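Take a look at the following structure, please.
All protein chains of the complex are present and in place, except for one that has been dropped.
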Amino acid sequence: MISLVNLILELANYIGIIAFAISGSMKGIKKGMDLLGVLVLGFSTALGGGITADILLGIKPPTNLVYLPYPLTALLASFLTFLFYKMFTNVGKPLLYADAIGLGAFTASGASLAYSIDPSPLLVIMIGTITAVGGGVIRDMLSNEVPVILTREFYATAVIIGSGIYFLLRYEGESNYYDIIISFLITTVLRIIAMKLKWELPKVTNT
Amino acid sequence: MISLVNLILELANYIGIIAFAISGSMKGIKKGMDLLGVLVLGFSTALGGGITADILLGIKPPTNLVYLPYPLTALLASFLTFLFYKMFTNVGKPLLYADAIGLGAFTASGASLAYSIDPSPLLVIMIGTITAVGGGVIRDMLSNEVPVILTREFYATAVIIGSGIYFLLRYEGESNYYDIIISFLITTVLRIIAMKLKWELPKVTNT
Partner (left out) sequence: MISLVNLILELANYIGIIAFAISGSMKGIKKGMDLLGVLVLGFSTALGGGITADILLGIKPPTNLVYLPYPLTALLASFLTFLFYKMFTNVGKPLLYADAIGLGAFTASGASLAYSIDPSPLLVIMIGTITAVGGGVIRDMLSNEVPVILTREFYATAVIIGSGIYFLLRYEGESNYYDIIISFLITTVLRIIAMKLKWELPKVTNT
């Protein structure tokens, strides 16, 4: 059972890396970047959140820079996006689901890593969130734009809820594997429902 | 005496966190961000400088992510700014004084922390400065603007002077508590005088 959970999470992780790398490299192409810029944006979007989380937690060097399968997957996905850009413009909808799966997997793995280092509720939520959405923030900042997660959609909020639920379950003494899988599923499902129903957070109007 | 100094500094710290959080969340509101973006900007402006300083000094996880009173204060101040935005637009002037108090407190605590880890003059000045103004730089970068401290006003310069004076006093063997309070007062008073007299640093003209 544990190995099945591991397998599902690992698979979800790779789906996330690929979806995030495609999103980053497409942004780079739209911004008129060259091949290097496209690879950097794909890599940063897929792995920059995890690298930032590792820096905050004091894990050095960051796992995403020394464990090769993750970065190679991100770079390969970015390179293929560069080569076959026009084909990728037609996969918007499936890509959003892949992105939601990756979002859940990144949230659960980030929250779990933070808990193992310091079981502080704020740290677990922050690191879960940064792991999942930090890459997108880096992508937007390198593209000279206000990070999209700060302005609209119910995206980071799903991650915050998923990380918080992870903390509560783990704190209550659940097995770590169930905590992870539940946090992963809740984040992903919340994100998909939010897309379907076009949920938005409130804004201050008339400013 | 020592406990009174501690009390004053701790109070000044909270004043700074609240003033910085309000400044960050108001920027987020002006940029059209949603509730999450406003909370992120308030949090980052208030605590991002200290987090960056902790990363540079190797303090992990950063204090601002595990010691709860600071982040909760920042998030609460940001949330209240979001709720009562219109009322906050009328507190510009008192806010500038609160900001100057926080600037001094952040400078003194950052410089003192750096000195305790490595008594290098450059490090003490850099960490004092990053602790005090780093949050504002993050706020402006997330808002897709050139950091305001780089372009005008005598703001970071007050912090650099305050950090340098801290180093000199501590190096000369003063009690750490007096060093801190003097550095705090000089930074805050310099900033207030600079506001009153509209001090500016020189620029290259005719470019």
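Going by the order they are written in, the chains are A and B; count residues from 1 in each one.
Following the convention adopted for this analysis, contacts are C-beta pairs under 8 Å (C-beta built on N, C-alpha and C of every residue); 3 or more make two chains touch, one makes a residue touch a chain.
Predicted model, so just to flag it, every value in this text is computed and none were measured.
Peer 1: Any idea which of A:61, A:94, A:119 or A:202 touches the chain not displayed?
Peer 2: In the complete complex, the chain left out is touched by residue A:61.
Peer 1: Which residue from A:18, A:41, A:156 or A:204 sits in contact with the chain not drawn here?
Peer 2: In the complete complex, the chain left out is touched by residue A:41.
Peer 1: Can you list where chain B touches the absent chain?
Peer 2: Looking at chain B, the ones touching the missing chain are residues 55-58, 114, 117-118, 120-123, 126, 137, 141, 144-147, 149-152, 156-157, 160, 200-204, 207.
Peer 1: For review purposes, identify every residue of chain A that touches the missing chain, sorted by number.
Peer 2: Within chain A, the residues touching the omitted chain are 28-38, 40-41, 51, 55, 58, 60-62, 65-66, 68, 71, 82, 85, 141-144.
To be clear about the criterion, only the chains that are shown with their structure count from here on.
Peer 1: Taking each chain's centre as its mean C-alpha position, how far apart are chain A and chain B in Å?
Peer 2: Centre separation, chain A to chain B: 30 Å.
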